[in-house]
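Note that this complex is displayed minus one protein chain, with the remaining chains in position.
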Amino acid sequence: MILEDPDVSIGYLGPAGTFSHEALVQLLPDVVDPVPMASVTRALEAVRTGLVAASLVPIENSVEGAVSATLDELAAGTGLQILAEIAIPVRFCVAVRPGARIPVRSVVTHPHAIAQCRSWLAENLPDADLVPAASTAAAAVSVANGEYDAAICSLRAAAATGLAILADDVADNNDAETRFILVGPPGPPSPPTGADKTTLDIYMRADQPGALLEILTEFAVRGVNLTRIESRPTKTTLGNYYFSVDCEGHILDERVSEALMGLHRICGNVRYLGSYARHDGRSPLSRRGTSNNDFAEARSWLARIQGLREGG
Amino acid sequence: MILEDPDVSIGYLGPAGTFSHEALVQLLPDVVDPVPMASVTRALEAVRTGLVAASLVPIENSVEGAVSATLDELAAGTGLQILAEIAIPVRFCVAVRPGARIPVRSVVTHPHAIAQCRSWLAENLPDADLVPAASTAAAAVSVANGEYDAAICSLRAAAATGLAILADDVADNNDAETRFILVGPPGPPSPPTGADKTTLDIYMRADQPGALLEILTEFAVRGVNLTRIESRPTKTTLGNYYFSVDCEGHILDERVSEALMGLHRICGNVRYLGSYARHDGRSPLSRRGTSNNDFAEARSWLARIQGLREGG
Amino acid sequence: MILEDPDVSIGYLGPAGTFSHEALVQLLPDVVDPVPMASVTRALEAVRTGLVAASLVPIENSVEGAVSATLDELAAGTGLQILAEIAIPVRFCVAVRPGARIPVRSVVTHPHAIAQCRSWLAENLPDADLVPAASTAAAAVSVANGEYDAAICSLRAAAATGLAILADDVADNNDAETRFILVGPPGPPSPPTGADKTTLDIYMRADQPGALLEILTEFAVRGVNLTRIESRPTKTTLGNYYFSVDCEGHILDERVSEALMGLHRICGNVRYLGSYARHDGRSPLSRRGTSNNDFAEARSWLARIQGLREGG
Partner (left out) sequence: MILEDPDVSIGYLGPAGTFSHEALVQLLPDVVDPVPMASVTRALEAVRTGLVAASLVPIENSVEGAVSATLDELAAGTGLQILAEIAIPVRFCVAVRPGARIPVRSVVTHPHAIAQCRSWLAENLPDADLVPAASTAAAAVSVANGEYDAAICSLRAAAATGLAILADDVADNNDAETRFILVGPPGPPSPPTGADKTTLDIYMRADQPGALLEILTEFAVRGVNLTRIESRPTKTTLGNYYFSVDCEGHILDERVSEALMGLHRICGNVRYLGSYARHDGRSPLSRRGTSNNDFAEARSWLARIQGLREGG
């Protein structure tokens, strides 16, 4: 993969110390000087313009749901390709300046973090002002600068800004996870691993009732399971949607490629956004008759009966 | 087609004068000395052994339904191929020896003909003995021989045996039709005409609930309509069936060939029995996205995204 | 059941000694003087006119398939109701007059029996004339009368006509079974047993592609499995069919009754032909959420949310 070249630049949703930063380091431990980007839009535009070889952005959180900005940015403009994914636990700490004395009168963080730490805040800092920041990492910076008393942020952000940990694991739901994707330019897909996913944007032809059922049937009839489906507005009129979909399998798997061709034939548009190894390594649920061998065997059977037909 | 060679022998369900004979002459007007066969089994065995190049047998009547012997004979033994089909009206006359005087005390014919002429018989010959014969043509012969007073048969059979027509069009349902198929050995299919049918025998993998729904979905998802479906026993235990199916389209049509491969993958066995021009010349009901062009376009789109992916 | 009254008359497809006779005695051991009928049509007409309280007729053979006459007679005329079913092995013997000497030069039997005993005949009586009879029981009578040398018939028919058994179990397939139904007039269904079937004739609204898929979906969505489906011509034009269907479950089962109402809404016509205990006592394949309790629970949930809605 091009990304193994240590000289290429990799972007991520910054600033330094965000969970995207954390995820990038875990996914590509040898990455050198990754480039923080001010927004998902900037991060993906930088891929399109060639400023970076790839960018890592969040796509989904187990509590907050899809990251709309990422879905919409993938759907718009020139094509991009998801190269890899990673999911990491979302672990929040409360960080203060070293030596700062309680009481904490103001807490700054990203609004999502406020939402996810509501119980801890209600119990421990019921009277603190809650101040929104652009990111949890930016919140840490503003505490380090003395603007507020405490930040809710990652341990990495706290460490990067020299803050002390007042409390750790303060999220209401300790199992919260965020999934991130590494997005690069179009190109040949990476080889199948046996535990892959494929991401698509699917546009129906018209506001036809039953279109979603038809779409799902194209997958189901070839034994391809969906792991995620999001409807997003086409930005035209209320009630017009496209679907962002993850399915099990790789575009080089026969059952996936036949399903894609089926979708292409019945849908208004299908945008392929990449096939890549699943973060959890789970193998697809298999249905009898849908392996590559089954497809190959059927094809040679067909060739036989289309031609001279011996046997049958 | 091999059948255009005037020297090849063609069989049909005999004896001379049957509706099969009539259908054969209509389908292949130049056929010379076709060979009457004593039964459907004999007619198709003669194809398998090479005694004849093809045989014409009935497969379906609009009143009586499927001809089980034909379906079962196609399903068993070595493979065969349907080369053509034709449907002809079933027109019955009552034939007597020339100069024979009424009253008619005995009427001989095939049991199906008795069933189809019940009203005329009840009204006109309520007291006649009804005698079963092996075929309507054989009935005509036995009347010519003086065994019985009248035969219900085709005009052709009456003419061939020198009988006079006492009454014509005596069937209860004047729209009754029988469909016949010309069956030859396996070989390359005849070229698509744009109004074709394909015949299959489909065996499920097990007594799985929902198997028929799965089978129909394989056709429906590719926009292939069925024109006939018959369940037939597999001759093992009660409640085990296979399906004899006619679908619109030709095995060289992409939507048909993909459906066939899908069936081959999920079914226990699929026997292809030929693609041939429809007797009624009706074009298939078309669904958007299922033409050969649509398939070809989808395949080249797939190749593009599987490879370097420009555009998308 | 009315049939427990020993004074009512019960008909069956005769003459005495047929497999229908055998089946009737097994199904209703206390039946007194059952009435042999000359044909399926006569047997069912006798129910319609009140001549008999019920008639037993064959509906399906594991080798020959459906008995078209029975399906068509149930579909036509005024409504009838299947009250019970039974399946019995089809066991053929070769019967001769006591003391008759071999060689057997002529064998008489029903054409189906000829077909099912082909191997034995080829091996043991390759040169005998094969003479068709209206039934295996009638064949036994004609041998007893000295018309032919041997009959293929049931042991019961041989015994009834005083014939000796030359060979037993002469069918090619020793597992062959025939299923019979006891048919009465319309009336309340017998109570559910937990292992029931329901029989329907289903007519589509028009020659709409996909109609069969819709019909199967009405069953599948309520978890109702089909055990038999036959297409039969509507006797109008070639290619128009209705479906004769057996499904698991009883008309008083919620999932069956909702499926029936669904069919009634989307189909041209649905004829209910009875709910009755399965001959094999097999319980229906159950799908979660489709028991009567599940339906009742869903109905009370709906009532709650349609009304004041507490909880939810």
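Of note:
Read from first to last, the chains carry the letters A, B and C; within each, the first residue is number 1.
Methods note: contacts are C-beta pairs under 8 Å (C-beta built on N, C-alpha and C of every residue); 3 or more make two chains touch, one makes a residue touch a chain.
The structure displayed is predicted, hence computed values, not measured ones.
Considering the entire complex, the omitted chain makes contact with A, C. Checked against the hidden chain, the listed residues A:63, A:100, A:128 or A:252 yield one contact partner: A:63. The residue touching the chain not shown here, chosen from A:35, A:195 or A:212, is A:212. Mapped onto chain C, the footprint of the missing chain covers residues 79, 81, 186-189, 205, 217-218, 221-222, 251-252, 257-258, 260-262, 264-266, 271-272, 288-290, 294-295, 297-299, 301-302, 305-312.
Along chain A, the points of touch with the absent chain fall at residues 60-65, 68, 87, 173, 175, 177, 179, 209-210, 212-213, 216-217, 220, 225-233, 235-241, 285.
To be clear about the criterion, only the chains that are shown with their structure count from here on.
Chain contacts in this assembly form an open path, with each chain touching only its neighbours along a single line. In this assembly, the C-alpha centroid of chain B lies 26 Å from the C-alpha centroid of chain C. Taking each chain's centre as the mean of its C-alpha atoms, chain A lies 57 Å from chain B. Across the assembly, chain C contributes no residue in contact with two or more other chains.
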